[in-house]
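The next block holds one structure in the form of structure tokens; read it before the comments.
One protein chain omitted, others in place.
== chain A ==
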Amino acid sequence: MKSILKPLLMVAAMAMGMTAAGTLPALALVELNVNKGNVEPLPIAITDFQGGDALGAQISEIVTADLKRSGLFAPIDKSAFIEKISNPDAAPRFDDWKVINAQALVTGSVGKEADGRIRAQYRLWDTFAGQQMSGEQFFANDANQRRVAHIIADAIYERLTGEKGYFDTRVVFIDESGAKNARKKRLAIMDQDGANVRYLSDGKSIVLTPRFSPNRQEITYMSYESGQPRVYLLQIETGQRELVGNFPGMTFAPRFSPDGQKVIMSLLRDDGNSNIFAMDLRSRSTTRLTNSTAIDTSPSYSPDGSQVVFTSDRGGRAQIYVMGADGSGQNRISFGDGVYSTPVWSPRGDLIAFTKQTGGEFQIGVMKTDGSGERILSSGFQQEGPTWAPNGRVLMFFRDSAGGPKLVSVDLTGRNEQSIPTTNFASDPAWSPLLE
């Protein structure tokens, strides 16, 4: 299958073996432990990339914004910089950076190749150890300028935290405009930081709940275009659409299996209840996973594909249940005081994110996969629908306030909440895996 974008050509880390003269031996390199409860953001200096006119400063700006929004880094204001970097490949004057408390320093350059491609390279320095920590070079076409910056931000994030980054990713969502009682809803896709918005539907029909395929090329979503609301599959690049399954009633709440071979969703029964089915996209065969006189919906696979978490009101009010991927062993796992819905299994497999309604509030939280260790990360008047960043460290959801929904992200500490800029109202975000 073709990539959404022309793939970036990546060159492996440059083995430059460059160290500063007089480097002290065996100093521990700077690192962030993201597993600690309260992470002090790491002061980092990100200098303008040299060359490429405005592009150098733009790349530096995007890297800075990504790292800052993660909550794990505190980029230092450029006006505090003492050394002006003229050769990004040479060792900086570490003392000049230590004195402004920059524990890490990023230098870089950008230029055009003879074939028109952009070449960008960065170096990450540990100022207190007086050493280069990493350095890499990337090539991209013009259309991928912002992606180069996100990839560099991911590399820095990974080197300093030991966790994969999540900046070179996209989000599909529902763009909402117009009055609340006549809202136009369009399928849209953008970079995780809100840039490069592209519309994937015309807004004539209500569309809801888009979800990414693990191959990043398709989304599954629900649309009213045929009159009866049904689940569809859309090829992002070609715009080709198809109905998923041929069921008599409403199909909704779709999500891909981790191998991308199945779509799991709810099917409305004639008695008004809803059960969960999985459909194999190749053979088109469907398997019923639940058979209850209740609302069973919002299914989400575990990352190994062996289990499914879902919402059911079979016990009276909506709660979270886990079952085997074949429907076996259906067990309730949420027992807190409130109504639970929209469970989503973390890509790391360790947690389940959910929406909880209690005390007139909507909360976004996480619990372990056995239901223990519930933690609320965000509370509000009306908010719902968490989606995981591919590294399992950050959630995005939508919050309704000031007349309509907007996208918000929060990290697992619950301390770093960020709004995602969108032109119109926005809901139902779904985070892509890291791009390729």
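Everything that follows uses one rule, which is that contacts are C-beta pairs under 8 Å (C-beta built on N, C-alpha and C of every residue); 3 or more make two chains touch, one makes a residue touch a chain; residues count from 1.
By definition in this document, contacts and distances are computed from a predicted model.
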Have a look at "Peptidoglycan-associated lipoprotein", "Zn-ribbon domain-containing OB-fold protein", "WD40 repeat domain-containing protein" or "TRAP transporter large permease protein" and point out the UniProt protein name belonging to the hidden chain.
"Peptidoglycan-associated lipoprotein"
Quick one: which of A:Ala74, A:Val197 or A:Leu434 touches the chain that's been left out?
A:Ala74
Touching the hidden chain in the complete assembly: which of A:Asn87, A:Gln228, A:Ser306 or A:Asn331 does that?
A:Gln228
Taking the full complex into account, find the residue in A:Thr107, A:Thr169 or A:Asn273 that is in contact with the omitted chain.
A:Asn273
What residues on chain A make contact with the chain left out of this view?
40-41, 43, 68, 71, 74-76, 101, 179-181, 183, 185, 206, 208-209, 222, 227-229, 249-250, 252-253, 266, 268, 270-274, 295, 297-298, 311, 313, 317-318, 339, 341-342, 355, 357, 378-382, 384-385, 400-402, 410, 415-418, 427-428
